[in-house]
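All protein chains of the complex are present and in place, except for one that has been dropped.
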């Protein structure tokens, strides 16, 4: 296989010839841009990269990339991608879906891909709404969301995608936001490096049906006050002026947000991405009382599924001789 | 409605006329016995109690009770039960299923019933195997399980049902074991009292396909060394001789098992069933290093779904007058 | 002065087709809807069809952002939104070039020329300006800079350019009102009410409307004669404009009222079925709604509701019904009343989600494992979507069976005038009395209907267990007995067959006893087929039309009826699924006129095809 001539160099090389058809101002554009940049940095030949998606606005993603792409059916991308990976573990497989795709109809496949630790880069574009079907509330919509199906405001407790992933046994759990164009690539690169299922929730603004669902988080200028960028081994500091921090309250087993002015730095919690308990607490931090945790919340090594099954390149192909011995 | 004459008094009144057909020695018998006792204690008329199940050995449960019962299809019991509850919130609805039913094919419905907090008593009979279909490994089977589908031992990381439930947003999470005939009723009664989705994992021995999967846990005489019975507000003590305890290691964010002889009682962790962080740690305690946590791991108040939707007895019935005003 | 050609259809009844097309942000659907209302006020008959863009919100001015609205109206029965437009109003280059195909040769073309600059043309992906290059020669072109005129009309309001421009749809509507001699009053009243909190906007829109109307008067074109229908029988009651989706939602509400039972409507969003859930959610509690996590859960929750004594209804489109296949088998063998609605769209797989097709018929009838017969109904018109729900519910509770109702993307979105029924006069949905005299068996059957009793949990003294494993006839206990299974299979099938005996026998929609051809349709194609056959018959042909609303069990008398005609053909938006069914049932050599384009039938195409069949 001569892959040299297909080797891409720039982000633009990862663009397909299809016209991008999200609504003007949709957060998906920003994610697409980041993904193309990250792919260019990773620099794997386009032919070895596959994007598998379900159905939804997010799920159109594969059409806009020059890699292999499979736009499947609603909710089943993780299952299809599992088959892709088991068939050819050498491929670089990305799974794209919205909150409906991953957390509603596809919840079961998300769970099982995570617990099996299939080597997939799973990007959940969470816009807290069903975009493509015109704005119904989704399992991540906050209580009170008014939508065509919840005209008086939804009453269902939303699922916290990262808490769910941790409960499901995910070994790599991270969060980013569409507009954070310098932060998001770092998260995606880490996800890509992780061997096994990498679960990344990307907070994505649906400008038409749920504009501002994440408040200041993906407002670039305000974002630092509404989020905390976690870094392994670093104290938990946030705020535009880096003037706030998180302290761990041992008794209540929860974080407390503090002003650095009042708190000595050594009292601040230090991020340990290998600690699942802390990750569970971080995943559940919510606005307005807390900054929303971004970055790699949890990462831990575990055998990747295809590999654990022995489906490696070294696997002896089955042939007529082998068949003969069976019959 | 005259319910007086159907009011049952003893556990036997909750038995149906059907011959019980589990394998001799199956843990399901013990659970059935406990449930009948608990029903007799609750003493709701049989006619107001419904057991909905999926398919599996566990799912045969409704046939053996004299209440209403619906043996549905594999994995969908929670969804059917949600419909039952929304249609008639006055019913006392129990959902029964195995680990295949609840955590494999039905994982998505488990997730959503929990996050919506539908007022269901959901009892997962976890035997870490597919019983009815003759012994395939299940999503709760430990790594290394040899089964007809994993002849060399399974490699999939099992899902921890209670960690999953907590990640899914469950408001009541508890664990019991089939043979613990004095402990299990207390758990079921608490589950029944809770308004909202009550998730109870019952460790159940499948004597045919996964005998001893839970080791000493459901061996009545050894169980106290292998489990810890949590009580709200009480220090975490376990062991046949009540000679061991759990200490919370704040730095590592995990429990440590200690001998009481070496540890002053005030160092022991105290169970707080309202603390979700602690519940997450407790849910993940595993043999042999730790006792498995039994009892109510987590309980917190939250609006019950049918109620939050306004589907109460007070709901005004829709009639011709109302229809007229629409047309 | 340009003279407008007479565009009335050959069939006699004068009917006119108007189409509005513009960017999705231009308020096309709103203007169209107002025009339909004024048509209703004029007592005319009409049918409308929106043509939404596939994209949620495409960039302004692009081809894929074009939204259109078509209405056909006339004094007599109007059965379709029309094949081709007599009048097309286009708001930008993209709207013009994508919609020109819908304009009749020589039709009137009103174009807002304000966006026909280099930028506008580029957005539409064209180089040459169609207004200049002679490509519109076949039509009667009226160029107006509508934006400019609107701004002029609103200059006194002190609005920003952007806000003022927004009124351009009302300016155009005013012009069209003038073309058809319509009154402005009711639209004005509606604007005042709608913008009660923002009187400036109300006034501005009214001013634009009047300005457009006034412009018509000054234009050198002949106005169309307005088409007014005969006064309605009940003149007190205004006709409503009702889409199939809305009618179906009201029908579901009617089920609750007429059965005196709660309805639990369970669904997972999917185009084109979502609008039902939206409409029901807005009804505020008339019907309980449940947005499930997926289609399987939506079917199962509906089953749970039916089990618990409510009427469970679940709805989706093809991909969703496919997912409900297993659950429907449970409802069928548990013998619970349930309605499953499939608003069909073009398949297979994701297919073309916004486009109609009738290709789920075989799945509805045959698409379950095991021997699993159940009734299948299909409404014929938007208004029929109301009645069909009541009928489906009656069948479901009477025979204790799931019922599938097949609508489609066309029927859901098409709208026509509708005089709501007199609620007081509607017969109730009769739930068979449950009377056991101490001898209750969950699978004992009614002698006439073969239905088992419906005894929901909560009923005192009758607690029992049911499930999806084969059940002993009578007791309902699990049974693997070979003879019992054969008997239960027979009973389940006969129970469905007997529904036909209680339902009306077939009756021709267009009777023509000595016809040379019988055309059989079903579902949303009623209007187009009726129109085509009526026109052909007026032209001297002899064609009978039968439209099936009940697809399984097939209605009484169908075999005999088919035998009366020398040739029978079905007309379907699929590859002949009904034809295959009828061939198998009656061994009649039925062929089909089939179309699988994701579009409803055009009357003209149907006529051509029917003629071809007559010639064979």
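Should a chain be cited, it is by its letter among A, B and C, assigned in written order, with residues numbered from 1 in that chain.
What we mean here is this: contacts are C-beta pairs under 8 Å (C-beta built on N, C-alpha and C of every residue); 3 or more make two chains touch, one makes a residue touch a chain.
Values in this document were obtained by computation on a predicted structure and should not be read as measured data.
*Asks:* For the full complex, which residue in B:66, B:121 or B:136 touches the chain that was left out?
*Replies:* Counting the whole complex, the residue in contact with the absent chain is B:136.
*Asks:* Consider the whole complex, including the chain that is not shown, and state which of A:24, A:83 or A:153 touches that chain.
*Replies:* Here the residue in touch with the unshown chain is A:83.
*Asks:* Of the listed residues A:241, A:262, A:289 or A:319, which contacts the missing chain in the full complex?
*Replies:* A:319
*Asks:* Could you tell me which of C:140, C:201 or C:597 touches the chain that is not displayed?
*Replies:* C:597
*Asks:* Since one chain isn't shown, list which residues of chain B touch it in the complete complex.
*Replies:* Listed in rising order, the touching residues are 21-24, 55, 57, 71, 73-75, 100, 104-105, 107, 130-134, 136-137, 139, 148-152, 208.
*Asks:* Considering the whole complex rather than only what is displayed, give the residues of chain C touching the chain that is not shown.
*Replies:* Touching the missing chain: residues 54, 296, 317-319, 321-323, 325-326, 329-330, 332-334, 342, 344, 346-355, 357, 359-360, 362-363, 365-372, 467-470, 480, 482-483, 485-486, 489-490, 492-493, 574-575, 580-581, 583-584, 587-589, 595-599.
*Asks:* Give me the chain A residues in contact with the hidden chain, please.
*Replies:* 1-3, 5-6, 16, 18, 45-50, 52, 55, 62-63, 65-73, 76, 79-88, 90-91, 108-109, 111-112, 309-311, 315-320, 322-324, 326-327
Everything below uses one rule, namely that only the chains that are shown with their structure count from here on.
*Asks:* State the pair of chains with the top count of C-beta pairs in contact.
*Replies:* B-C
*Asks:* Where centres are the averaged C-alpha coordinates, which chain has the largest centre distance to chain C?
*Replies:* The most distant chain relative to chain C turns out to be B.
*Asks:* Between chain A and chain C, what's the gap in Å when you average each chain's C-alpha atoms?
*Replies:* 40
*Asks:* Centroid from C-alpha atoms only, then distance chain A to chain B, rounded to Å. What do you get?
*Replies:* Between these chains, centre-to-centre, one finds 31 Å.
*Asks:* What whole-Å value do you get for the distance between chain B and chain C if each is reduced to the mean of its CA atoms?
*Replies:* 46
*Asks:* What are the residue numbers in chain B that touch two or more other chains?
*Replies:* 108, 111-112, 309
*Asks:* Give me the residue numbers in chain C that touch at least two other chains, ranges are fine.
*Replies:* If we look for residues of chain C contacting two or more partner chains, we find 293-294.
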